[in-house]
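Missing here: one protein chain of the complex. Every other protein chain is in place.
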Amino acid sequence: MNKFTNLIIRDIRLAVRQGSAFTMTLSFFVVAVTLYPLGVGPELNILARIGPGVLWVGALLSCLLTLDRIFQADFEDGSLDQLMLGSLPIELMTLAKIIAHWLTSVVPLILITPILAVSLNMPADGIWVMMLALLVGSPVLSLIGAVGAGLTVGMRRGGVLLSLLVLPLYIPVLIFGVAAVEAAIAVLPMGPHILLLAGLSLGALVICPIAAAAALRLAVE
Amino acid sequence: MNKFTNLIIRDIRLAVRQGSAFTMTLSFFVVAVTLYPLGVGPELNILARIGPGVLWVGALLSCLLTLDRIFQADFEDGSLDQLMLGSLPIELMTLAKIIAHWLTSVVPLILITPILAVSLNMPADGIWVMMLALLVGSPVLSLIGAVGAGLTVGMRRGGVLLSLLVLPLYIPVLIFGVAAVEAAIAVLPMGPHILLLAGLSLGALVICPIAAAAALRLAVE
Amino acid sequence: MAVDLHKFANPARFLRITSAIFPWAAIVTVLLLAVGLYLALFASPEDYQQGATVRIMFVHVPAAWMAMSIYVMMAISSATGLIWKHPVADLSAKAAAPIGACFTFLALVTGSLWGQPMWGTFWVWDARLTSMLILFFLYLGYMAIWGSFDDQSKAGKAAAILVLIGAINVPIIKFSVDWWNTLHQPASVATMDGPKIHSSILTPLLVMGLAYTSLFLTIFIIRVKAEILGRRLRILRLAHVED
Amino acid sequence: MSLTAINLRCIRQDRLIFTDLGFSLKAGEILWVQGRNGAGKSSLLRMIAGLLKPVSGEIQWKGASVKEDPDGYQDQFRYIGHQEALKPVLSARENLQFWADFSGSHNVSAALKEFDLEKIADSPVGIMSAGQKKRTNLARLISSPAPLWILDEPISSLDTHYIELFKKQLEKHVAAGGMALLATHQDLNLPSVHKLDLDGPRGRNNE
Partner (left out) sequence: MSLTAINLRCIRQDRLIFTDLGFSLKAGEILWVQGRNGAGKSSLLRMIAGLLKPVSGEIQWKGASVKEDPDGYQDQFRYIGHQEALKPVLSARENLQFWADFSGSHNVSAALKEFDLEKIADSPVGIMSAGQKKRTNLARLISSPAPLWILDEPISSLDTHYIELFKKQLEKHVAAGGMALLATHQDLNLPSVHKLDLDGPRGRNNE
């Protein structure tokens, strides 16, 4: 267990040292979300209408951009070989890296969401549910992303293939996430959607570390 | 001049060999654009309203994802050192790589735009202007992108910093591009917007190769 | 020679069997397609509301069935490849993928052509249509993975992992019409209580379904053969280079 | 304590690299894997480290196949490949500390001392020269000790002084009952070294 937390701590430390990872993901999120009002025009009612969708898509895309960080660097400098050879089971090793990714790349997005939501003219009820939905649903993003990252890790310029593999699988999260927020805004029950998101997270938590570990075994061959 | 075209041809060949670059960028564009309707909901009038914005933002983001392809691989395997040492002036070398990037990563996006536009319920007038605007404005994306790619080339995980540097500079293209399409849909003159885009392209064509070359000189030190 | 012979003992038998089936499959395909198209386009009754457009159904519905069942078949053969390491398993999934993608594309295109008269639009973002689009992306991603690895045995395993994860999508497509209220028709042929439509429609539908299946089989045999021979050729060429 | 390889066969991309390869190594012995470029030295070492699966054949540790207890076997060796496995933004000390923790050992400062790295231990690895990186990597052998060392070109880009130093460490290791698998083109003049030549009848001229 000690090795497990050690690995998480190392990954967080690397993320902090390597050009302040937090601020960058964050800023990408902010830029991607603010591009929309620019593209769509500043009419408040339309903005409020598309707000939840824009925020969720922004989160998806920012998360996507950070996925290759999960394994690529370790692969390139040979650390992955060593991590695979360690006595920590590969599935747990993968899980540790997924947790580190979630903490460094996804959690900051959740924290900044309220500010962006206000700027998109979202009602207060919606904002809290938005954060809740992100909290419950976003682990899926890191988990599924890790499988994609594992599959493409050996490839030069796997980035775009990665998006192609991962984005379609993100769609259910997007649909239920937006549905939850819109239900909350329309003062309808949002419980079922949140539960579905939680279910997705749990399912992914079981399957994805195993699949990612299998993918990594291929990559180091 | 022969060396110049040779370099373009090499880059295109690499793009084709390395896991069918065309199809991948394309697919990312398609996925990114289809995510929006999913997030926003299927109401046709809202889709039509936000269509041009969604397409432009999709093009921007897909282009962004391919930017690191311009210099990163060459930097990592030492080819960049050799390209800088060749007798082709560095500015021309940079320009050749920019052209190759535009041809392999941006032009396919333009070609597939009509299909996506139809699915977003965009009127036919809008579609042609959309393609025209992309054709005239998208060289800016590659040109400015190359400067960002040059500045971040030495960095590990420069990807996110790159987005951060480049996206704000893409905003003018986005604004005029969307304005042109919306003008066309509203049966207003769209000439001025297209001219502005063309102006941006020409300006970038003059400045960006020089700036990118300067950035590269720093990177190889 | 630089190859494990046991690896290719099986493909040899496989090739023999498929070569024997191939001409029959081709003939059956032609016959069934002819009969099916005749029944569908001429013999079946026009719908009192939709008129002739209802006939799109005979292309659309079997194509959608094929799209899903080919994916399931790929998932099963990928699992076989991962677990029992059977050499033909990966190759057969690989050979099936483009065919499945074509059927998916056909279902999408005919569906949206049909949507224009029926729903007044080519495309809506409801659950059935969206999950079908995801299926199409999964096919594309699967093929892209094969294209991205130099090492074919690695590519096979990586692609297998993707197929298996994406398999969750198939029940979503199938039951999306029940779980969410969609514009799209709920199931009426393949339901728990048996088919619920009239035989004048059901018969051509089933004939077309069989025709598509044997069309798939025909193309599939050609492609698997090409894959196996291609792999052999590569080995021979490398062996030649070595000497 | 012994490592035995039986009838290993390696195929990479449908190409036979070697076949029927076997050797056995006991405590206190060094095996020098020789062979021309492309003979399969790196492939063999990765295979012994479990990173590459042999097409057929078996690797045994203490007489039992490593497949029976892969986790137990993994604690018994340290693999040093071509790549450094060092994070450029962390210092040598931090890098070694992480890997030591990861394998459950605590000899970092001793390792830094043995490989003469103390003066540069706290500057980031990213700005080190090729040889300095290599030494930091080799220091893992001391900071996370293990009975079997698997070393792929350990002395490339080391200067003569440090090659001597490395040799001494290696000799100390085997004198204490350790064993080592070594692929290198330079002759280290080690005593009591066994040789395995991949150019022989077992392998083939692969080009």
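Per-chain numbering from 1; labels A, B, C and D assigned in written order.
The definition used in the following text is that a contact is a pair of C-beta atoms (placed from the backbone, for glycine too) under 8 Å apart; a residue touches a chain by one contact, two chains touch by 3 or more.
Everything quoted here is computed from the prediction, not taken from an experiment.
Asks: Return the single residue from D:T19, D:S42, D:S91 or D:Q169 that touches the missing chain.
Replies: Among D:T19, D:S42, D:S91 or D:Q169, only D:S42 touches the chain that is not shown.
Asks: Which residue among D:N7, D:S24 or D:Q186 touches the omitted chain?
Replies: Hidden-chain contact among the options goes to D:Q186.
Asks: Pick out the residues on chain B that sit against the missing chain.
Replies: Spelled out for chain B, the touching residues are 2-3, 6-7, 10, 13-14, 17-18, 73, 76-79, 81-89, 220-221.
Asks: Considering the whole complex rather than only what is displayed, give the residues of chain D touching the chain that is not shown.
Replies: Chain D touches the missing chain through residues 12-13, 35-39, 42, 82, 116, 119-120, 127-132, 134-135, 153, 156-163, 185-186, 207.
Asks: Hey, which chain C residues sit against the chain that's not shown?
Replies: Where chain C meets the chain not shown: residues 150, 238, 241-242.
Simple rule for what comes next: only the chains that are shown with their structure count from here on.
Asks: Using mean CA coordinates as chain centres, what's the chain B-chain D distance in Å?
Replies: Roughly 46 Å separates the two chain centres.
Asks: If you average the Cα atoms of chain A and of chain B to get two centres, how far apart are those centres in Å?
Replies: 25
Asks: Any idea how many Å lie between the Cα centroids of chain C and chain D?
Replies: About 48 Å separates the centre of chain C from that of chain D.
Asks: Of all the residues in chain A, which ones touch at least 2 other chains?
Replies: Chain A, residues with two or more chain partners: 18, 73, 155, 158, 161, 164, 167-168, 171, 175, 221.
Asks: Which residues does chain C have that touch at least 2 chains other than itself?
Replies: 130, 137, 140-141, 144, 148, 151
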